[in-house]
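I have a structure here, written as structure tokens, and I will follow up with some questions on it.
Just one protein chain is left out here, and the rest sit where they should.
Up next is chain A:
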Amino acid sequence: MSSSLLARTYANYEIKDGVAVIRINDPNSKVNTLSKPLQAEMTEILEEIWGNSAVKGAVLISSKPGSFIAGADLNMIQACKSAEEVTTLSQEGQKMFDKIEKSPIPIVAAINGSCLGGGLEFAIACQYRLATKSKKTVLGTPEVMLGLLPGAGGTQRLPKMLGIPAAFDMMLTGRNIRPDKAKKMGLVHQLVDPLGPGLKSPEEATIQYLETVAIEAAKNLANKKLSVKKEKGLVQKLQDMVMGLPFVRKQIYNMVTKKVMGQTKGLYPAPLKIIECVQTGIEKGTTAGSLAESVNFGNLAMTSESLALRGLYHGQVACKKNNFGSPARDVKNLAVLGAGLMGAGIAQVTVDKSVRTILKDTTVEGLTRGQQQVYKGLNDKTKKKAITSFQRDTTMSFLTGQLDYRGFDQADMVIEAVFEDLNVKHKVIKEVEAVIPPHCIFATNTSALPIKEIAAASKRPEKVIGMHYFSPVDKMQLLEIITTDKTSKDTTASAVAVGLKQGKIIIVVGDGPGFYTTRCLAAMLAEAVRVLQEGVGPKKLDALTKGLGFPVGGAALADEVGIDVAAHVAEDLGKALGSRFGGGNVEVLKTMVQKGYKGRKSGKGCYVYEKKSKDKKVNPGVEEILKNHKSCTDVQYRLLSRFVNESVLCLQEGILPDPVQGDIGAVFGLGFPPCLGGPFRFVDSFGADKLVQKMHRYEEVYGNQFSPCQLLLDHAKDSNKRFHK
């Protein structure tokens, strides 16, 4: 055994039994990224290894337990000023990986932890891949989610390795692939089990085991005991044969393009470019394909969409941190009041993290439904094999359903999700405060009632905080935390800690009617109702909103939120914030509620919801109502500008602490088009002056709902003012 004398910073190697073990370890970060210095050191190391005739094989492994290589260094792209610069970056990566692919000795990638983006492209250039079955091991090409494409040979190698359909699926969705699936797809050759504690910690033991197995594989590859060529099955052979027909391939390109257009409405350029690169590579050869890849990569990096998506990525990372310090005590026992959709959802994401949770309701029926909801959520995961039935059962054991306040004396936090009525909330807060211990935090899950009004009934307002979850709680990533001027810092810290544990992306905003998210949504929905009254049907409205990039159309969204909730909020905010919240006639919503059209939950809203049919039918009853409320090309901007203006106003009023949280809240809580990056990013890229011009035009026609707020006017006057630097 000998080791290289030259100690490097990002990667080092030692030679074990004729195999060079290259260990990657970025000293400055929790994860390894494919940065310029790492690439430089890696090139040096490879040259040394290739020049050493004693080395028969190599193993590439990370010394970090949770990360192989998590991707390319985004700052590297951020620092580029032009598309050409980014293209050069891509070409450098391509060159390096081409060399690895042509390596005279076998290189084994030993993957433990995240192997994403550039890291995956590195791995697939190697001759052999091993992956641990650890929970942290994921493979994938998430570039598309950042508005980019796999720019270091990924679009060229993946189709050859996995077949065209699987490669498209992987690159166009950017989804994470678990080790078992990766093995099945042919993305990795061999799996290694993670180990428990032995003579070392499980993490260390696992890495060492992986290394040992990888060295063995490298040796066997070198002496031809192990071959990477797999016997192809009949299905595979057939598929290859069919794919050999240019006509079939053309059909596939067309089909995939059509599907992408259907899903993205053409708002996202990256998926189309991925298809283009794959097509060029296959039809015109790898040289042409690689050139297309690097050029498109450079161009995409400069698009506003990629900028927006990358901004969201950074924002999301920022909103996964607790900026309020660690709370004085951990929440170990949590109680949720109200076993409705929200309450049960909150309970589900809490028990999921092994926190003892009481779910309390007032009726047996309500409680049963809520507990069933939690069970169903977990059971669905079991069906998808994400967890075992045993894990489902142990997770369920953390949940206690009850009708009384038993055990509340042990609660560290109570989250109430009872009916949105101030009197009910006051009654609940008094009841709860009589039974909870002094340190217990009272969080209220309201979507619109001001927290300070709820806290008015409390003896200890410093322990009261708003935690606004989004429905369905187990799917929606956002949690909006609302603090009043009396809420203590420790209470906030504790609420953020609980939210993070539940896996949420968190924004912390100030108190006020509708806080941040509800206010923006209400403004937009008010406009949506007006649009409906103008005679644009729900389907057309949805098509228009989706055309902007919203994942759910305006009418469908109202149904999801609940027409009753929307009516309630619209009326409350209208009262609190005045005519700015005008637009659509609240009576439309109220009449719908009276008729029982409460949205999806009641089976009828703007649409009729039937269990089996996929295609939603417009509710004819609603068409009738709209006819009775009769009161345009600009619909999209009317909707958008009201949303955006309200957001900027929230920042102006101090409800929002910063534009980043504003963007994150809008995108992750309300589905604001990700390609626009959030309302603030949108103002930056669209131009505040242009937006204000449009708004003034609408203001003349519709009134003060379109008056731009002062902050927006300031930005319009001075084009140097930007929300995001």
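In the analysis below, contacts are C-beta pairs under 8 Å (C-beta built on N, C-alpha and C of every residue); 3 or more make two chains touch, one makes a residue touch a chain; residues count from 1.
As a convention for this text, contacts and distances are computed from a predicted model.
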Practice prompt. For the chain that's not shown, choose its UniProt protein name out of "Myotubularin-related protein 6 isoform 7", "Retinoic acid receptor responder 1", "Trifunctional enzyme subunit beta, mitochondrial" or "Glyoxylate/hydroxypyruvate reductase HPR3-like".
Written response: "Trifunctional enzyme subunit beta, mitochondrial"
Fill in: Sole residue of A:Asn223, A:Thr287 or A:Thr388 that reaches the chain not shown, by the stated touch rule
A:Thr388
Discussion item. Looking at the full complex, which residue from A:Glu84, A:Asp193, A:Asp330 or A:Asp718 touches the chain that isn't shown here?
Written reply: A:Asp193
Worksheet, complete the sentence: Among A:Tyr13, A:Phe97, A:Tyr128 or A:Tyr209, contact with the omitted chain is made only by A:Tyr209
Response to the item:
On chain A, the omitted chain is touched by residues 190, 192-202, 205, 209, 213, 216-217, 388, 390
